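My questions will all concern the structure given below.
Omission of a single protein chain aside, the complex is shown with its protein chains in their original locations.
Let's look at chain A:
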Amino acid sequence: MILTTADEGLAVTPHGELVMNRSLYVGLVASALTAGVAFTAHAKLSATGTSSVEFKATGPAGLSIVGKSSEVRASDTADSVTIVVPLAKLDTGIGLRNDHMRDKYLETSKYPNAELTVAKSAIGYPAVGAGEATGQLKLHGQTKPVKFKYEAKKSGTGHAVSGTVRVNMTEFGIEKPSYMGLSVKPDVDVAVTFNTADQ
């Protein structure tokens, strides 16, 4: 997912996309969340350090499934930020379970990404700190509003950003995963962390 922020003073190539391998970049958002950082009309940000996306699904009898990825794309427009998670990169640690997740439930061949788009005004850009906001999550071909929590801290020349969101998969038309008599709960917790560097 990307949180890109764009305000009037931040010019980014329209529809420009920052592609980060093994790094979740929320460049513009991180900058936007930076208190006291004055963005100029030509300010640029770049990804740095490590990033992560992790989901946790739970089920009966203590069943807990964790999927992880560190690959994210980020982009922004004039008034919003978007974080994109390529879903095919999520790894639950078991190959067959990954196959089921991708092919049967997320259908990543048809819906390869999860995208969270947030209005810059919703996250109080360019303030730094923690808060809760609502964004539009596009998942499995459907777009629904979701509430998420976020925190941004100054870190070196950039920012360390983290966020969490609970997603009800059935609301996005995803069948509740079930295997050999065990079904996971429809609510899935997603956590994202990333670092940015201002340029």
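Rule of thumb we're sticking to: a residue touches a chain if its C-beta (ideal position, glycine included) is under 8 Å from a C-beta of that chain, and two chains touch if they have at least 3 such contacts; residues count from 1.
In this text, contacts and distances are computed from a predicted model.
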item	value
Which of "Porin", "Anti-sigma factor", "histidine kinase" or "Sulfate transport system permease protein CysW" matches, in UniProt, the chain that is not displayed	"Porin"
Contact set of chain A toward the excluded chain (per top definition)	58-66, 93-94, 96, 179-182, 185
